[in-house]
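A single protein chain has been omitted from the complex, and every remaining protein chain is retained in its original position.
Chain naming follows the written order as A and B, and within any one chain the residues start at number 1.
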Amino acid sequence: MSTLIFRTTAPYLASLMVLFSLFVLLRGHNEPGGGFIGGLIAASALAIYGIACGVPSVRRAIYFHPMAISGSGLFLAALSGLVSLFVEQPFLTGQWITLNVLGVPLDLSTVLFFDIGVYLVVVGSITSIALGLEEREHA
Amino acid sequence: MEPIFAVTVAVFFATSIYLLLSKHIIRILLGVAIFGNAVNLTIFTAGRLMREVPPIIPVDLDMPAGATANPLPQALILTAIVISFSFFAFLLVLAFRSYQELGTDDTDGMRVAEPEGEELPPLGY
Partner (left out) sequence: MAAETTEQIDLSAAMILAPATPADWLVVAPVAIPILTGAVLMMIRHQTRLHGALAVTGLTVTFICNVLLLMRVLGEGPQVMTMGRWLPPFGITFAADTLGASLALVASLAALIGALYATVDIGAVGRRYGFYPFMMLMMAGVGGSFLTGDIFNLYVWFEVFLISSFGLLVLGSEKRQLDGATKYAILNLIGTTLFLATVAMLYGAFGTLNMADIARKADGLRDAAPLTTLAVLFLFAFGMKAAAFPVNFWLPASYHTPRIVTAALFGGILTKVGVYGLLRVLVMLFPPERELLSGVIAWAAAATMVVGIMGALAQTDLRRVLGFVVISSVGIMLAGLALGTPGGLAGTIFYAFHSMIVLTALYLLAGVVNGLGGGYSLRTLSGIYTSHPAMTVFALLMMLAAAGLPPASGLWPKIMLVRASIESGLPWLAFAILATGLLTTLALGRVFILTLWRPQVDGTARVTVSPATGYLALLILSIPVLFMGLYPQPVISVAESAADGILDASTYIGTVFPEGGGQ
């Protein structure tokens, strides 16, 4: 799969897809979208990058091991459920705060962090499987 | 609508069971994939089909104004799809690995864990 056109465009395509995945992740706050679908888009971006430029360059690019990314996502998701322990509400109850950033109200919630956690879990685990398969293909 | 969905579900189940009865792992995997989709359609049909408005409460109300479609089956199906997707990905890797290692995808030939003609335990000493 190392045609010149594909190898030249893949990095741009992958970075665009990662950007779009972040957009989908944050959009899931109020509209269709969210962590799972965003994570899948990001994972497919990394898979495309891996097909074009080889698995080692993907591993360098994401720096952390995919399973470690997955683990941090799981940790973040579980922690965001634990926040409600401190306000005497049951597990996974959403907590909201509104920050004022330069005059623009910004709603932050544990739900958002849960979603980011899901995003990281999906990116990590799917990338891990995809890279494992691609590695085997080349070996 | 329900009869059409019921028939589709039945066809899906029949196809998947036919494939699952095969000896070859790859066909069994296809069967597993169709089996999962058959179940997802079952959930969807079991949640009652409706061509109503989406279940979104208008801004000025506390409750939906009239009958809305049932959102729960969609949440259940989404969960089930996520799970069956990850299972299927794992099974593909597993089947690929065992094909590489064992050199066959025929379940009759996969006898490494339970070899044929094993000797019996000693009867005394």
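Everything that follows uses one rule, which is that contacts are C-beta pairs under 8 Å (C-beta built on N, C-alpha and C of every residue); 3 or more make two chains touch, one makes a residue touch a chain.
No experiment lies behind these values; they were computed from the predicted model shown.
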Visible chains in contact with the missing one: A, B
Determine and list the chain A residues touching the chain excluded from the picture. 65, 67-68, 70-75, 78-79, 81-82, 84-85, 88-94, 96-98, 107, 109
Can you list where chain B touches the absent chain? 20, 25, 28-29, 32, 35-36, 38-39, 42-43, 45-48, 62, 72-73, 76, 79-80, 83-84, 86-87, 90-91, 94-95, 97-98, 101-102, 107, 110-114, 118-122, 125
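Basically, only the chains that are shown with their structure count from here on.
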List of chain A residues in touch with chain B within their complex: 36, 125-126, 129, 132-133, 136
Seen from chain B, its contact residues with chain A in the complex are 78, 82, 86, 89-90, 92-93, 96, 100
